[in-house]
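Handing you a structure now.
All protein chains but one are shown in place.
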Amino acid sequence: MSLVKRPNATAEWFLPGIIFGLWFTLKKMLWNLFNQKKMPTLNYPEEKYEYGPRFKGNHVLTVKKDGSIRCTACMLCATNCPAQCIKITAAESNDPSVEKYPIAYEIDVLRCVYCGFCEEACPVDAIRMGPEWQTAALNGSKFTYDIQQLAYRPQLKGGIVSVLDEKERHQAGI
Amino acid sequence: MSTAFTLSKEAEEFVKSELKRYETTYSAIIPSLFRVQKEKGWVPPEAVPHLSGIMGIPEAHINEVLYFYTMFNKKPVGKFHVQVCTNISCSMNGGRELANALCKHYNVKDGEISGDGKVTVSRVECLGSCGTAPMMQVNDQYIENLTPELAIKKLKELGA
Amino acid sequence: MEIKLLTEHYSKNEFQGLDGYKKNGGYAVLPKALKMEPKAIIEEVKASGLRGRGGAGFPTGMKWSFLPANNEPRYLLCNADEGEPGTFKDRLMMERAPHQLIEGMIISAFAIGSKKSYIYIRGEYDYSKAVVKKAIDEAYKAGFLGKNILGSGFDHDMDIYSGAGAYICGEETGMISSLEGLKGQPKLKPPFPAVQGYLRKPTIVNNVETLAAVKYIIRDGAAAYKKHGTEKSAGTKLFSVSGNVVKPGNFEVPLGISLKDIIFNICGGLKPGRKLKAVIPGGSSAPVLTEAEAMKVTMDYEALAQMGSMLGSGAIIVIDDSNSMVDILQTTMHFYHHESCGQCTPCREGTGWLSKIMHDILDGHAEVKDIDLAIKISQQMMGKTICALSDAAAMPAISFLQKFRSEFEQHLAKTSHKSGDHHHA
Partner (left out) sequence: MPKVKINGKEVEVAAGSTIIQAFKASGQEICHYCWHPGLSVAGVCRLCMVQIEGMPKLQIACNTEVKEGMVINNTSPMVKETVQWGLDFHLINHPLDCPICDQAGECGLQDQYMQFGKYDPQMAEAKVKKHKVIDLGPTVVLDSERCILCSRCVRFTDEVSKTNELGIFNRGDRSEIGCVEGKPLNNNYSLNTVDICPVGALTSKDFRFRQRVWYLKEADSICPGCSTGCNVKVSYNEEGLWRIKPRENKEVNGHWMCDTGRDSYKFVNLKARLLAGKIGKRDSWQDVAVADAARSAGLKLRETVEKHGADSVALVLTGQYTNEEYADILKFFTGTLKSKNVYHWLNNPEKVNEFDGLLFRGDRNPNTKGLEAAMKNSGAAAGPTSGKWETLQSQLASKKVKVVLVAGPENQATFPDLNEKIKMLQQAETLVWMTAGHNATLDQAGSETWQIPLKTYIEKAGSFTNFQGKVQSFKAGTTIVPQALTLSEAAMLLSGHDIDWNLRPKGLGGPKTNYSITQRGTL
């Protein structure tokens, strides 16, 4: 149980509070003026914070060594997704060593809760939660990420290579 | 299809006579495949639909038989198909060394045809000549109690 | 000491042909047999204690009596698909004395009431096929085959059939499948061949040696035959001895002879300076015997079974101390992997797995725990499949790995570092 303290006479007389507040602000301002480097805040958007590598930001679809999409369209991420924000359309590839691949992979990031279940469900390291976190856009439709956005957006510089290579795995007999 | 593949008249006659020889027509598959191999040196895949046409047996059954038995060559072999036994008794008495020596002499790998198209050396399982190991089978003929040098000499005598 | 019953005239070249065979007492038993009651022949064979010489050692007379008593056509098949590594006795018998086999077969066919028999000869035995075919033609001409044999009213036709290179066709139902023109895959039992075999008709499958021996049982009587050998393992047997002995070859001896006797007296012992390490007593499928076991065992069905091994086809492979047991087991496993027909999963996958493990052990890619794994795999393959090939692969694996475990461990200790890292890691 928490007790709420009733205001008494000293508390009602607010002038000392105002003076204390102004003084505190002035003190911090002066400190900041002379210690700019130690300032804890960032001047966003000129300055940006670097999150740790495990930060779960915007999704990334990884690619194979040849640059094609790693995803095999197994739909485990879509099945596992608690927000049901992933939509995949699979197709048969002409390359028999690929067999199945997604022709459409869409994530509705407005619905996404960034739980990371998709990357945990993925058996082939095809989807990861990347370090990016700026998801602002002017239009609602911009929040549906497609393959182009997920795998080949400029920030990824040509795509992130998956740790698993199907050909190598097949040759190794796994 | 069977257009490109033909058998000699005698062979076709042979196949037809074998069909009547046994209690069931299916029994004629093995002798017929042997006959094809005798004529062509190996059993090309086109032989299967061709035989199926003559014998009235589904292609898949003939192909099953063809692939089950090891004596049918599914790939072309040299004029002299040298099969060296490398099973227990033979390998204990130098069967593997014999096979290696022959491979080296004819500059081939296991199952390959030598440059002049004459010799194929394969390692095979027991040929039932364990008391006279090591041995090799050149086409149909058993040559026993061999050493690498002797084997090469015998093959030379045969013309390889 | 050798007893030459079946092989009495084998040294004579003329024995191969009809005339030479007749000169040496050939086709003298046939008229006698044809005058007997078929049932009496079966009883005689039963009384002789003759057991199948192909590998399983099942009493022949008993097998014949399993035939249903109906008028369906029945077949006699001679199993000459000799594929067991180490065995080469049937080849000798067919090439030296084809008529002896044919005569034995006619008598057996008469006993079981079969009008058609086949000799299934393995495909590689080209010379055997030619010799037997020629002998059959001769027998037809001389009236020993065909309609109304020797005026007895008994008709019988005989033909040969060539295999095409499959060890599994030595298994009786595998052979029947092969003869039916299918893949040589063993069939489900029941029904057993004696009830439903070749073309779903009652069929008896016997080894070359078994059928040849029938002639001598009828000639001399069951009691005379039984004099050779032991109480439960009667008669003589051809042993094919190979490996590291001075004088390898086929030797006919009475069952119950000591293995030591065969190796050191009949076969002239080992090469000088070599020491006996192990003996495979019944073809590659038989569990291996250590030197100590080999020195005290007698060669009959019971003694070998007691030792945990088997007489099998009578192929004795003598291994001296110049050989690596790892190498031999790898060769054996490679063979079974190569020959598994691929029908039953435990055998198809198990033989492949064992072969890979043995290969890894040989190359030093394995660990000690792989030895236990291989034993476990083998145990799980035993008795789980349609035919006995799975057991035939598992038994040597278990015996080699258990009896010579220290050698395998030493081999691993010696080699496991040379390969560096491998896919186990």
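Going in written order, the chains are labelled A, B and C, and every chain counts its residues from 1.
Heads up, the rule we're going with is that contacts are C-beta pairs under 8 Å (C-beta built on N, C-alpha and C of every residue); 3 or more make two chains touch, one makes a residue touch a chain.
Computed from a predicted structure; not experimentally measured.
Considering the entire complex, the omitted chain makes contact with A, B, C. Take subunit C: the residues that touch the chain left off the picture are 166, 183, 188, 190, 337-346, 348-353, 356-357, 360, 373, 377, 380, 383-386, 423-424.
For subunit B, the residues touching the chain absent from view are 1, 45, 48-49, 52, 58-64, 66-68. In the full complex, the hidden chain is touched by subunit A at residues 72-76, 79, 85, 87, 90-92, 96-97, 99-100, 106, 108, 110-111, 123-124, 138-141, 143-144, 170, 172-174.
Here is the rule we go by: only the chains that are shown with their structure count from here on.
Chain centres computed from CA atoms place C at the largest separation from subunit A. Look at where the CA atoms of subunit B average out and do the same for subunit C: the two points lie 24 Å apart. Remark: subunit A and subunit C have CA centroids separated by 71 Å (rounded to whole angstrom). Distance from the subunit A centre to the subunit B centre is 65 Å, each centre being the mean of its Cα atoms.
Contacts with at least two other chains are made by no residue of subunit B.
Taken together, the subunit C residues at the contact with subunit B in this complex read 82-88, 90-91, 116, 122-127, 159, 161-167, 178-185, 198-199, 240-244, 248-250, 280, 284, 315, 317, 319, 323, 327-328, 331-332, 335, 338-339, 341. Contact residues on subunit B toward subunit C in their complex (touch as defined above): 21-31, 33-34, 57, 61, 64-65, 68-72, 86-89, 91-93, 125-133, 137, 140-142.
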